[in-house]
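As you look at this complex, bear in mind that one protein chain is not there, while each of the others sits in place.
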Amino acid sequence: MLNRSLKILAGTLVSAGLIYGTASAAGEAEVLHWWTSGGEAAALKVLKDDFAKNGGTWKDMPVAGGGGDAAMQTLKARIVAGDPPTAAQIKGPSIQEWDDEGVVGPYAIDSVAKAENWDALLSSQVANHMKCDGFSKYCAAPVNIHRIDWFWANKKVLDANGLKMPTSWDEFNAAARKLKAAGIIPLAHGSQPWQDATVFEAVALGIGGNDFYQKAIVDLDMDALGGPTMVKVFDQMRILQGFTDEGSPGRDWNVATGMVMNGKAAFQIMGDWAKGEFTNAKMKPGIDYYCLPTPSDHGYLYNVDSFIFYSMKGESKIEGQKLLASLMMGKNFQKVFNLYKGSIPARLDVPMDEFDMCAKGSAADLNYSAMTGGLLPSFAHGMALRLAQKGAIQDVVTEHFNSDMSSQEAAKRLAKAVKDSM
Amino acid sequence: MSPADQLQMQSLERSASFKRSFYRFLLFFILGLFALYYIAPMYVMIVTSLKSMEEIRQGNLMTLPREILFDAWKIAWGGRGYDAGDVFLRPYFWNSMKMVIPAVVVSTFFGALNGYALTKWRFKGDNLVFLLFLFGCFIPYQAILLPMARTLGILGISNSIAGLVLVHSVYGLSFTTLFCRNYYVSISDEIVKAARIDGAGFFKIFFKVLLPISGPILVVTVIWQFTNIWNDFLFGSSFSFGEAAPIQVALNNMVLTSTSVKQYNVDMAAAFIAGFPTLVVYIIAGKYFIRGLTAGSVKG
Partner (left out) sequence: MFWLQKNLPRIVLAPSFAVLLWFVYGFILWTFYISFTKSKMLPRYEFWGIQQHFRLWDNSRWYTAVENLMIFTVLFLLICLLIGILLSILLDQKIRAEGFLRTIYLYPMALSFIVTGTAWKWILNPTLGIQKLVRDWGFSEFTFDWLVNRDMAIYTIVIAAVWQSSGFVMALFLAGLRSIDDEIIKAAKIDGASLYTIYITIILPMMRPVFMSSIVILLHISIKSYDLVIALTAGGPGTSSDMPAVFMTQMAFHRSEIGLASASAVMMFLTVLAIIVPYLYSELRRQDVTR
């Protein structure tokens, strides 16, 4: 009697195990992200569908706000509670920063990356961003590349004033003065800290050059941060401030884009998500508006959105991580996702023929800059620095742009703020 | 009364009535002026919610819509009807209700009990205890988010409605205790004394004598708690996710896009829809609200 019931029990356990086994093969994933609306959400939907098609269970965990600021509260709460999400939208040096806290290893997705040979599919810069444990093992997967240093310009406005797209900052300044005299706002800008930082890095890249950018903003060389070149960069920032209108502080970036679209303003410096606004208003690149890089020596500031994979307990969650990582790097996914998102694929071998003019230009520039050493991480979008240093620089940049601080003073403060944040 | 006196009386009355209607006019003028101040932002929001995005992009934000469109309201409530990136409020209403109702009931009940114990059964150090409760009002929630997460994690409710109910009840206690204590302090001790002479105990007096006359203050407490818990974003986004998230998280996800096209008309409509339950609470409970606070905080 006892024997029989034991057998039944064992049988139940085995079949339960089998069911569990099949479930775990498919995997489950809880994904923290802040792509909650419009093209971003549509892009992410592609991934969700792919995941479900492969038998996985996707639990969505969207927390929007402040370009991921609100999501960080959620993420930290979850990790401190001992229950991290399967994957989270984390990018840049923050990936390694999380690894230092010991919550990422043992890097379950590394086996997938090795099997699929990610090293060959990604440029070495992008690949390094995705690696933990002293840049040896993959712990994150990239989904796109956004370019940051863009000029968006209203073509009709430029034509009417007999202007071409500027190829140097001096040319830009001259064009802007002319526009201002004609009663047009030369630079549409929303002076929020991150937007100020976006303009700042484009200027630093253009005025200082690629090596200066690398030294000052990426390597945090104190002499470069507080030096004469940085003073020049701040001088140009002050000039740019004169080209904005009085309503600029606090304005949302898309309102500024709207000003370019309706011809109140001529230029905007913004990442390539601005394209979505133009597309939505049925405007065409090259015909209604220009999308060209801000003047620099073939520099290219990139922002790679990626997902980090935390240390997980439970077979099915680990399987979910592996499946998710593999899907994110899928060729078709990278294409479809980026068509929605307005960016370009992180994978190098994705055909670009379905993309628009701006994206094609971005991809071509990326390859050229990668060869000539101009491919550099965006500081304003968290690709160049850890969070404390990024924040310290941003504070000084936005303080300078929104006050009458001298350029010398700004450079001095910049060096001090970075030093204090270490 | 002489005719002269009568005449003087009349003119006095006339000038008094003139004065009265002048004051009346002034009164309404000031009240109306303030009403404008309160309505202006809401006007902008309503007008925007009724416009198309094309019209909003053109930039005349204060003007009336050229054509009144209810599309934004429909989208905010029920979505666009396709799957991709379609966040809308309807599914999240119930989540918020499941959190708000228990949290309000629990915190209000304990607040009343505490207020009763602190005022009608005074003991040494009761003021100090009350002060310790009050200090809880001033905790910035961001400061204690992480230890809270750890605590909920240990209790195994870090990702559940139960966790949210606990959090909101705990931090509501300070406020509910404040309201109820100030109410009971004004109620005559004689009632309690009489009940004690009749042999009623602690709980019997609370349930049979005090609670029946606490209606007003309980409504006040409920309104305060309801508003605050309904509008909470921080805890909601930290301790519940995805389909189980409260409505403020969904609202936030609708409104705060980072690098995607903004739909201001939908945002504005969504804010009104999300605030609707609170408005209903205000209107229904309005009368009690006023009567409740009456006895509550006045006769300290």
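Letters A and B name the chains as they come in the text, with residue numbers starting at 1 for each one.
Here, a residue touches a chain if its C-beta (ideal position, glycine included) is under 8 Å from a C-beta of that chain, and two chains touch if they have at least 3 such contacts.
This one's a predicted model, so the numbers in the text were calculated from it and none came from an experiment.
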Missing chain: touched chains present in the view: A, B
Which of B:87, B:100 or B:118 contacts the chain that the document leaves out: B:118
Residue of B:53, B:69, B:146 or B:162 touching the missing chain in the full complex: B:146
Residues in chain B touching the chain absent from view: 27, 30-31, 34-35, 37-42, 44-45, 48, 59, 61-62, 110, 113-114, 117-118, 121-123, 126-127, 129-148, 151, 170-171, 173-174, 177-179, 182, 185, 201-202, 227, 231, 233, 248, 251-252, 255-256, 264, 267-268, 270-272, 274-275, 278-279, 282-283, 286-287, 289-300
Interface with the unshown chain - residue positions in chain A: 65-66, 69, 72-73, 76, 79-80, 97-98, 100-101, 103, 191-193, 245-251, 386-388, 390-391, 395, 398-403, 420-421
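Just so we're on the same page, only the chains that are shown with their structure count from here on.
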Chain centre separation (chain A, chain B; CA means) in Å: 39
Residue ranges of chain A touching chain B (in the complex, touch as defined): 30, 34-42, 44-45, 59-68, 70, 73-74, 76-78, 80-83, 146, 252, 254, 258-259, 261-262, 264, 271, 273, 276-277, 280-281
Touch list for chain B against partner chain A, complex: 53-54, 57-59, 83-87, 142, 145-146, 148-150, 152-153, 158-159, 233-234, 237-239, 241-243, 249, 252-263
